[in-house]
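Just one protein chain is left out here, and the rest sit where they should.
Chain nomenclature is as follows: A, B and C, assigned in order of appearance, with residue numbering initiated at 1 for each chain independently.
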């Protein structure tokens, strides 16, 4: 069975309540802690490979946040814009963002 | 003219003073601020595409930190290990990190 | 001024004429030639860094093809599916592809 689609609620002027907003904020709090942890490792002259591994973990955590935001955006605001007849503009905007996260 | 090679100073037991340690710490302070900024945007129900653009900027800032660490590591500790006859181990360790940052 | 939006023409059962199909095929012909070029470099024992640079160029050429396909897909089939009321399914399918190209 598929999980229910998670959509943002999109309102004008462009305020968007993220689905599971609380969970997203907790993820970002943890990511902030990870950045502080990397900073501390540099301050304490820790071994560079150990620091690099923590930076990689941090990047993965940020990638996950980006994918959550992208998923709720496409199901929510973008789909809404397409149904309202502003599809091409919304899709150009999406593609500009996707290019930034594409390799 | 080439800029001078920037090497870490590598000591046992594996403490490594990063070149331009202060600049690296300032970069990470800024990155921490960027994470807080993204968190605030989510809290304030900002438009998802605007948040995604800030996450992409954050990723680029972290990529730059990773490349700085990788550069000082290869010129410093890794090169030192190779000269000391522990090259294959040091290179396996490097490749494991490079794979994490490779696409 | 913006360039006109390039959409596929989408028909059931899922045949899709790519916009600028001829140009896309020519790109892929060139990419095939690049792969043969890399293969020849390996056969001729060429310097590994020179080969790696050609592989990187090849990846960039493929990335460009992927982004062209993704752009025509979102403006064409995906937008069409959303307008026909099959949006969530089409968006899940899109996100599964985007994840493969995201870092």
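Annotations
By definition in this document, contacts are C-beta pairs under 8 Å (C-beta built on N, C-alpha and C of every residue); 3 or more make two chains touch, one makes a residue touch a chain.
This is a predicted model, so every value here is computed, not measured.
In the full complex, chain B makes contact with the omitted chain through residues 2, 5, 63, 66-67, 70-71, 74-75, 78-79, 82-83, 87-88, 91-92, 94-95, 98-99, 101-103.
Not every partner is drawn; the one left out touches chain C at residues 8, 14-18, 21, 24-25, 28-29, 31-32, 35-36, 38-39, 42-43, 45-49, 51-53, 55-56, 58-59, 62-63, 65-66, 69-70, 72-73, 76-77, 93-94, 97, 100-101, 103.
In this section, only the chains that are shown with their structure count from here on.
Distance between chain centres (mean CA atoms), chain B to chain C: 31 Å. Shared contact sites, meaning residues of chain C that touch two or more other chains, fall at 103.
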